[in-house]
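Only one protein chain is missing; all other protein chains are in place.
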Amino acid sequence: MIRTPALDLFPVLPELILAGAGILALLYQALAPRPKVEGHLALALAGLAAAAGASIALWDRTGDPTVLAGAIQADKFAVVARLVILAVAAVGLLYGAHYYDRSGDEARGEFYPLVLFATMGMTLITAAADLIVTFLALEILSLSLYVLTGLSRRGQATEASMKYFLLGAFSSAFFLYGVAMAYGATGTTRIPAVAHALAGQTGSQALALTAFGFLAIGFGFKVSAVPFHMWTPDVYQGAPTPVTAFMAAATKVAAFGALIRVLDVSFHPLAWSWEPVIWVVAALSVIVGSVLAIAQSDVKRMLAYSSVAHAGFILTGLTSSNQDGIRAALFYLIAYAVMTLGSFGVVMLVSARGEEQTSLASYAGLGRRQPLLAGLMALFLLSLAGIPPTAGFIAKVGVFGAAIRAGHWPLVLIGVLSSVVAAFFYLRVIVLMYMQEPAGEQLEDRAVLPRAALAIPAALTLVLGVFPQIVLGVLDKASVLRW
Amino acid sequence: MSAAGLSAPPDSFALVWLVPALPLAGAAINLFVGKRLGRWAGWLASALLAGSFVISLAILSHLLGLTADSRLFVQHLFDWVTVGSFRAAADLRIDPLSVTMILVVTGVGTLIHVYAIGYMDGDPRYGRFFAYLNLFAFFMLVLVLAENYLLLYVGWEGVGLCSYLLIGFWFERKSAADAAKKAFITTRVGDTAMMVGLALIVVHVGTLDFSSVLGSDAGLTKGAATAISLLLFAGAIGKSAQVPLHVWLPDAMEGPTPVSALIHAATMVTAGVYLVVRSHALFELSGTALTVVLVIGLVTAIYAATAALAQDDIKRVLAYSTVSQLGYMFVAAGMRAYAAAMFMLVAHAFYKALLFLGAGSVIHGMHDEQDMKEMGGLRRRMPLTATVMIVGALSLAGVIPLAGYFAKDTILEIASTSGRTLVYVLGTAGALLSAAYIGRLIFLTFFGEERSEHARAAHESPAIMTTPLLVLAAGAAVGGVLATGVEGKLPTFLEPVVGVFAEGGAGLAKGALVAIALVVTATGLLVTWFLYGSGRVDWLAVRVRVAPLHRFLQRAWYVDDAYAAVVGTPAKAAAAFTAYVVDARVVDGAVNGVGILVRRLANAGRRVQTGFVRNYALAFLLGAVAILLYVGVRF
Amino acid sequence: MSWITVTTFLPLVGVPVLLLGVRMRDDVARAIGLVVTLAVFIVSLGMLGRFDGSQAGFQLVEQATWVRSLGMQYLVGLDGVGLWMVLLTTFLFPLSVLASWKLEHNVRLFIAAMLVLETGVIGSFVALDLLLFFLFFEAILFPMYLIIGGWGGDRRVYAAVKFFLFTMAGSALLLVAILFLYFRSGSGGLTPTFDVRDLTAVAHALPATTARWLFLAFFVAFAVKVPIFPLHTWLPDAHTEAPTAGSVLLAGVLLKVGAFGLIRFNLALFPEASKYFATFVSVLAVIGIVYGAVVALIQTDLKRLVAYSSVSHLGFVVLGVFAFTTQGFTGGVLQMVNHGLSTGALFLLVGMVYERTHTRRLDEMGGLASVTPWLAGAFLFTAFASAGLPGLNNFVGEFLVVLGSFAANRWFGSIAAVAVVLAAIYLLWSYQRMAYGEVREEHRGLPDLSLREVAILAPILSLLLVFGVYPKLVTDRVELTTDTVLTAVSPDHPVESGPDPGTVAAGVAP
Amino acid sequence: MPLDNVVFWVFAPIAIASGIAMLVQRNAVHAALLLIVNFFCIAVFYLLLGAPFLFAVQIIVYAGAIMVLFLFVIMLLGVDRGDSLKERLVGQRPAAIALGIAFAFEVFFAVRAGVGFAAKAPAGFDAVNAGGNTRALAKVLFRDYFFPFEVTSVLLIIAAIAAMVLAQRKARAITQAEALAAAAASEGADPA
Partner (left out) sequence: MRTPIAYFLVVSGMLFAIGTVGVLVRRNALLIFMSIELQLNAVNLTLIAFSRMHNSLNGQVLAFFSMVVAAAEVVVGLAIIVSVYRRTASVNVDEARGLSG
């Protein structure tokens, strides 16, 4: 008989709830005579809410930080990351419900379970304490996203889906190779155990470093860091906008969550060796993302490049391998999630029925035509550009501060100068909205509900900008990785 | 303002602040409600200035009642600039020099105000004119009453402002607007040097108060004194239209004639002389500076006199004459004969104001014709004007016993007795030229045949204009009583300020000097009579025959043209180069260049994003290999 | 009462009302703007009353924890320089609102942008926490950008973007330096801080080379804003394209943030480096003075001309400040106020001219002195003030700067003085082309100043005169700040404060 | 030369060669077959390395199910005519090959530094595999890795959804590919 260890499933309750909700959604779609959008939405949101509740309940959990035979890390970091992802998913679902309702695609019932499963993968990855769990979670979220990306009638979506899949699978192989190398180096894939082995010099340095390299490549792909970013613009542009919003915001949080664990736990003993890699990748991301965004004429594509740049900023924070860096990165991720959701939400509302109006030109005169949308968009763009008093400003100060504290001021210099370049293309949209006349007739989506949903990111953008301590106070605790 | 004044002893000195304040009030009133006052604006302005004159007289009498040594009073109005150790207050100074000046300014000024009531009658901006005139008087009085250089500078620039406003009073005419601008800017060149001079004073002495700077314990070195003096003198050159900054004054004749009389003859232009006299301690300490003053004055005196010879515009003759006469004052100052300079200043104020106002009367009568070629024989049409102008002319030419004679004769005498033979000779030559150009003016204007319709239709001016003329003529005639030679009344009065002139002994005998002066004057007048008054010479034909020379003189030795070529054109080109090449192309070009560069980079980067998924994978692998290479190096 | 906090954030009171009042009439929006800005002005006057000129250091300080995790505090306070900058700001804003009365489209948004801008600017002047300062400093950008780009001239977008990016690029380095200092202050087990007062000691203890690099980082940020040659090229475009209120505030207030930053941060934090770079900075300032004036000489666009004159005038400020003499410094500060008033007034007047003639090109104007004598008169008055005519405000400042810099370096002072001539040339030249000569046919019958315009001009022109005649209003309150800053720069600097009583006594001198 | 060495040196070249041959093979079906060969070689290595269970899984699942699915799709889509090997992207191929070689070398050096070519496998693996590899594996799997094991189920559900969603036709008729994909999904779950 195989003796199974004591089951403490409490720490993975959120994932279990999500998986359950996903299966229920699937069943609803399959068994209900006429599955309704409202039904799906209610079910999915309830699942998210329950998962969130379960996560919050984990906040004060004491006891062994590593549970389930070393597979899961039950710390505050995971709680915060989960909550962010769940919130993003909720907004993403709201967007999606509206989007598929509007586009007249036969009710995409699969959207809801897929988002729930993807969310589960994302929350799981941030809590993973074993590299193989990380890998599995990574695959869960990736496979869901490949499908979600193709979840549209448009040819672009299919193309994006294929590109995403091929490159994603390619990068998965690298990631897995990294896991293998880590195993080879230390004889284990438990994230804390790897660290212990490396700190105790019992592992092989060479293999460990190689493992780090491969894992960094895999994560680099997921977080869209240069030069592993090239799928990003195509996929962001091709995917249905709600999926883009969800993917852009949540994947980044999830992937960075896992990356932070890997870097700051597993490979913490090798920090001196990996910091330069992150440094260079951060610099490249910031520069390439900012510069290439300038030449774009499609808003989604532009935001995709901007997301590359933001990945670079977060990495900038991570060059400091301590609590400062983690806290800064977490805050940045929260801020980024908020503003990305917000901006893609506006993009969705502007883009009319399908995705006809995602070109920059369709933003001309938006300030006149739809002052509310334009105002919100301006707010999100300013936040993305890092102008106070928005969340983006505090976020940038945080990551730059962390990097400077670690002595990486040249990187920060690159970062701030790239922000200036980046400001240019954010401003360009604002120029279009407020300083130019509308060009021709535009289709307009006047739905109220998604607009109301936008109030959440808008409010958060300001609140995080003016009273960041609310969140930072929480992050002070969450940025301590217990292992 | 008045608080400080009231705390002073209850005599007329305490009222000194009213001297500038009255015209200031007039300016304010006329500026804001002048239109409503109508003709009363002029009367109000004149009355207020007359009030100042009365107070000035009271102050004079009070001053005369004091012993020579105690003739100094400083009224503190308020602290103006106090920064660190540097302090400059709004203090007014009463001493013989400033009292002399305020008497001239308020006295002659009042007369000119009254004259202007008639002259400006019917002008649409009548009220504003008097506002400006009053404002001018205010600044001029501040200038001469100031107890420190900074306050003096306020007046100095203020009169420049008013000069600008008044020259450009008829701004619809482009020439007037141009002249106004030219006047302000040209004088500002000198003013700037003066400002640097003030800075230098502060650096060396720490204060700008006359009592400290000019006192014996200022502790200036000879070099510093030279630098300061020359910088101050540069200001004087600008304001008093000396070579090489004289070019603005002839053009300034675009202003209404009372303005020319008040500002460009009697008062403002003499501020330079006042400055030199006031600062004589510095100049004397330097020595070199005095020589410069002397040379500049001498050159100007002769140069301007030659130019005056060839002008056709009656006011331009007088303008060049003023420049020349101011040169004489600087010559005097340069010879340390400050009292002589001051006397010439006073006398000149009378006869030149008289000449200008007379010319104004002529112009008025000629329906705004200023060209002497169009005049002639006006003595019949406007006898009173002719009479007083001839008095003024004779005074200027230096005919005994008119005021002008004493003024000029004193200076030449000093030149001779102090052994400055060259100065004496050139000064005498200048006197000859003076007699000639003023004679030419008189003969062309008042004698001979009427040469135009206007001349034939000319008429005498109203009493409001002629009355001041008469007063001034009296002054020009008998002003000599103030000063006969170095021991006259005015020199004695000024002695506490400027000291006694104590050089001499050498040179020609008094009788010889008088004789030479008479001969010279007579020659000048006679020659011009022969040429222009006798009717025997076709002067227009002569002019054609000596055209190049005439042109040379008429254009005042082409100085203006030279300036335009040497300063104006290159400066404009340099400015254009800076703006359109340096600023737009280089500096801004660099800025936009960065923008373009980033954009190009972006477009190049876009091309990398080909859409080929295999390219993406290649980039991916490139990154992967690079990272692995790095970690490979690390182990 | 928390004077500073109230003054700083009072403007924001109007913003939600304006943004949410979708159906609001334009008049109501304007009225809200005017009432709020006037209220701010009145409150700020209270601040003037509470300020004690005889007390060194920062006053009316308010402190509160804010973003504990980042070490950022809400820390505000005033010294003499800040006080006048705040007053200048609160004074100019109501005038700018009034000047924008004729603005037509999207008035609500415009007024809201103005109010946000006001908070940003005041905040920059009062912040004593470096990061808080940076926050305000950056927060200024967007509203100003909107004002230029939304309501400006033909090339408004170019100008607005240029303004934004230029300033942001400058401040990029600033942020790096600020963070660097912050962490430096935490070395040795201390709690790191952004508190300027505490950082002063930290910064003074830095190695010379480090301090110099930091100085440069700060300097670039502020030099862009001032602007110091050759970082000025955003200014003419921004000024020219901005609507009247934008130009007024840009010239009157925003540029001062740069100069203020130099004083508050560069000099105070890095005295040694300031001294080290003094000649370099002064040379740039002198170049700016002459350069701005020379370029202004041949501008045909009235606004552009005034813009370049700003470059020249701000050069005076920098020159004075970096002379490290009491006179120069005080003159510089005085010039900050003066320039704000006189150039602000010039832009107001240019706006009024433009409203009538619909052109800014000098060659399309002429004869305005005949049709609109009061407008022309006001313009001339201001032009003379700007040209440094004694008795009006600029003179004293300029003279003190010349004096102060002259004491430090004869050449700088002298060259700066030369620019005074150039100022007279371009101002008079432009006035002549605008106001003198024959009236153009299409300009006959233009109305002279309206009551609203008189209400705008009367206060500001009066101040031009008041500060010219009685500059002590400003200088007395700046005196101790001057001493503090200069003592830091050169410890051997003689503390010169106050006239010794007695020497001023009126009466007959010996 | 011991047997395992012989086996290694026989199958290693075949594995490499079949891999390379796959790259240059124009016909997709042939390429798939070459891949099966390759997988078989790898399976043999598993046996050598003491993983008989995985040897079986490799052959059944990989070579059997997965590659058959590939072949099926190739034929279904009719893309077995063979495609041109001409490269249109400039520099793509040389760069790819160069980087590939560089990559292989990097791994080589990492292995040399991290493991060393002298190091033989430690003794005592039989003890690890005590009670049979499958049983030992199960012990580890269900004790240490039971949670990840459960997690894989989600993966499979997603695979099923993917098959349904992406391959569905408008009429929502279940196509062969869909059926196959679904079948493969359940097969993937089988070994568990």
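Every chain is named by a letter (A, B, C and D) in the order it is written, and numbering of its residues begins at 1.
Note that a residue touches a chain if its C-beta (ideal position, glycine included) is under 8 Å from a C-beta of that chain, and two chains touch if they have at least 3 such contacts.
Owing to the predicted nature of the structure, the values given are computational and were not obtained by experimental measurement.
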Which displayed chains the hidden chain touches across the whole complex: A, B, D
Chain D residues touching the omitted chain (full complex): 2, 4-5, 8, 12, 15-16, 19-20, 22-23, 28, 31-32, 35, 38-39, 42, 45-46, 48-51, 53-54, 57-58, 61-62, 65-66, 69-70, 73-74, 76-77, 79, 83, 87-89, 92-93, 95-97, 99-101, 103-104, 107-108, 111-112, 115-122, 124-125, 128-129, 133, 136-137, 139-141, 144-145, 148-149, 152, 155-156, 158-160, 162-163, 165-167, 169, 177-178, 181-182, 184-185, 187-189, 191-192
Chain A, residues in touch with the chain not shown (by the definition above): 132, 135-136, 139, 143, 146-147, 150, 155-156, 158-163, 165-166, 169-170, 172-173, 176-177, 179-181, 183-184, 187-189, 233-234, 237-238, 295-296, 301
Absent-chain interface as seen on chain B, which is shown: 606, 609-614, 617-618, 621
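As a convention for this text, only the chains that are shown with their structure count from here on.
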Gap in Å, rounded to a whole number, between the CA centres of chain D and chain A: 30
Centre-to-centre distance between chain C and chain B (centres being mean Cα positions), rounded to whole Å: 36
Chain C residues counted as touching two or more neighbouring chains: 165
Multi-chain contact residues (two or more partners), chain D: 106-107, 110, 113-114
Footprint of chain D on chain A - complex, ascending: 2-5, 12, 19, 22-23, 26, 68-72, 110, 113-114, 117, 120-121, 124, 130, 132-133, 136-137, 139-140, 143-144, 146-147, 150-151, 161, 181, 184-185, 204-207, 209-210
Interface residues, chain B side, partner chain C - complex: 4, 7-8, 70, 72-76, 78-87, 89, 91, 125, 128, 150, 153-154, 156-158, 161, 164, 168, 171-172, 174, 176-178, 180-181, 184-185, 188-189, 191-193, 195-196, 198-200, 202-203, 211, 571-572, 574-576, 578-579, 583, 587-588, 590-591, 595
Contact footprint of chain A on chain C as seen in their complex: 19, 22, 66-70, 106, 131, 134-136, 138-139, 141-142, 145-146, 149-150, 156-157, 160-161, 164-165, 168-169, 172-173, 175-176, 179-180, 182-183
